[in-house]
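Left out: one protein chain. Kept in place: all the others.
Then we have chain A:
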Amino acid sequence: MHLRGLSQQQTDLLSTPQFPAPVPNFRFLPRLFRSWLRPLCRRSSRPGSWRLLAVQIPGPMAALASMKVALQVAEVLEAIVSCCVGPEGRQVLCTKPTGEVLLSRDGGRLLEALHLEHPIARGLHAITDKEKDCLISENVQTHGKHWKNCCQWKFISQALLTFQMQTLDRVMDQYLRRHFLSIFSSAKERTVCRNSLELLLEAYFCGRVGRNHHKFISQLMCDYFFKCMSCKSGIAVFELVGDCLRELTVGVTGLPVSDSRIIDGFVLHRDFSVYCPADGDIRTVIVTEAIQPLFSTSGSEFILNSEAQFQTSQFWIMERTKAIMKHLHSQNVKLLLSSVKQPDLVIYYAELNSISVVECLSPEEVSLIQRITGLSPFVLPEASLQCEIANAALVKFCKPLILRSKRYVHIGLISSCTFIPHCIILCGPVQGLIEQCENALLGAFKMFQELFKGIDLNYMTQENNQNDTLSSLICKNSRENNQLPETGNGSVQRPHEDIVEKNKDKLEKMQTYLNICPKLVVSNVKLGTYTPCLAPKLITTDTFQTDETLKGLSPEINKATDDCELLTESNSTANSTTENTRKEMSFENLQVTKIAGKGSMLPVSLQSLDRYTSQNTFPQTMYCFSSIPAGCVLPVGGHFEILLHYYLLKYSQTCQQSEETMVSMIIANALLGIPKILYKSKKGSHSFPQIYMKAIHALQTNQPLVSNQMGLESVAGKHQLLTSVLQCLTKILTIDLVITIKRQPQKTDDQDSEDEL
């Protein structure tokens, strides 16, 4: 991609140890270079600020130094976040420049509050933002210890990527699966029993909120879950609650946390402008504009020719408003929800017609009401007021709610969807604590969303006489790539050559490093996997194969595979929802037929499995598409980590490729860091070595693992976390030099235009 355009000269410019004046140099860097850098900086917390940049430059010394720095950064961050982890974790207090005080145990939030300067730290931060736990740096740190021993970070990063894409899913699918428990009491209907939900939530809140409150908050959440969900509600409800949780909670400071409760209906964070007690059949409408007609609307002109005209129009406005409110009254509308401030006139006539009014609703509140009731805003009829009001919803009740001498509007909305509206009143001594609870609740709903979805696992296995293992795939492919005519020295091929070189001799120092963005690596690896059937054909039929055709080929292949994946995915998920059996789908590789003389045009055809197996003698790649069914959980307390550790070690012993063995072992050992933190303060039989030994023994003898801790956690969340960590790691490893630019951050748009001139 960007790689091609970066000439040797520019690379030299960058690698100069000291710029005499860095600012002008950077000002005139070609556009291309910047756009290549941008993906690296994009993750920084403030777009447009380029205080720190990371570029990769040849030179093992610089890289070694930066690795050291990265290691230090990771160590420091680990120290901070590790104290928040687990049931024994503690709080961190953050102050904002505005004077606000925040409490948090959320890794992402803390790292954000730190305003990290180091780009590696920022990279970590970007990951934790969306992640479920804050253990990233712990992993990184442990990995880092291993990096010290081997300088070939670049190579490792590729192996890591392969691991993430292939091995992880494979191990999850083939080994870990048998340990999974399901949260659903019956898999078909996806019903959740209260007991298991409590275990799951308690374990979740254990790491989120203050130590004294997690039981209470998880009970509260559990109640909320069962109160809001009807039997057929699904993921849609989680999405709705997840989106609108801020509107569904009311924070009350000054009261003890134990005063938090759930109330029926929906609470608006404001008071009535007019309150007229009403009972029975209450209809409500939402308005988004002032009901009172105005002299002139936007873009129009109102010409006043006489005083009488003015008086008449005033009179008409009054009469019109009166008529509209009367009309609403006659239609039994007793509650008017307005997103804007209504004029005094409207308020007055509303009161006369005993219509309660709530003004200045936020757009979020309006949209939530609309989502719950399916109500659309009331449009003022243009002429006659005879028609029925279609856009009105029924509410059960509508009354003021007084919490800590502040008044709120409490409406008993009748839901038209599967969500039964309830609100959570969160109490706490300080706002920070309430916010923490709110964020934890939000996180819990996100976790549910993921838990109810399940994960698709796809990996490739190669069933070949010589190569059983997975990672040999790349090696093999690359080797075959190597047979490609040397005439095509296009850039697409160069990475392949590199990989080949690396595979051939691990210890050999590389002459040239190529700057490969992670993204590019991904696509190349993908490409590589498809070459087995492609390469021989190229050789046999086509000796004048040029770079161009290869380039023309790759997008199409990718496209075709995308389609295949889609197909099989839908297939496998359909199957896996009904039964848990793993569906292995191996299907035909892409059969590429070369039409001679057509140059770069390469039609791609997809053929059925049996035909392929009958005619093909080339190494056969098996694609396994499987999925972890929704609702998979494991007991807490490092269960997942110890299991994965054990199976990774086991797997690594079967690997023939030494680098894969090594990566698996690194990750297996790094995983242990988490249970180590969790059991840090425990003594005796609950100390980490004891727990670890017991678990390993149980696994070796095929006994069920016993857990001394109650609580469950979602497998899907863990899987995603691990994937993100590995991706982050890959990225960090690809960086080998950090360049600090002491210039004011600039708007990128300005710079673009400047450069084009």
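FYI, a residue touches a chain if its C-beta (ideal position, glycine included) is under 8 Å from a C-beta of that chain, and two chains touch if they have at least 3 such contacts; residues count from 1.
Note that in this section contacts and distances are computed from a predicted model.
A chain of this complex does not appear here, and its UniProt-recorded name among "Adaptor related protein complex 4 subunit epsilon 1", "Molecular chaperone MKKS", "ER membrane protein complex subunit 10" or "Nuclear pore complex protein Nup85" is "Molecular chaperone MKKS". Annotation: of A:Tyr349, A:Tyr408, A:Phe452 or A:Phe640, A:Tyr349 touches the absent chain (contact as defined above).
Note that of A:Gln219, A:Gln431 or A:Gln690, the residue touching the chain absent from this view is A:Gln431.
Chain A meets the missing chain through residues 46, 49, 51, 80, 83-84, 88, 90-97, 99, 101, 103, 110, 113-117, 210-212, 253-258, 290, 294-308, 310-311, 314-315, 318-319, 322, 343-349, 351-352, 404-405, 428-433, 681, 744-747.
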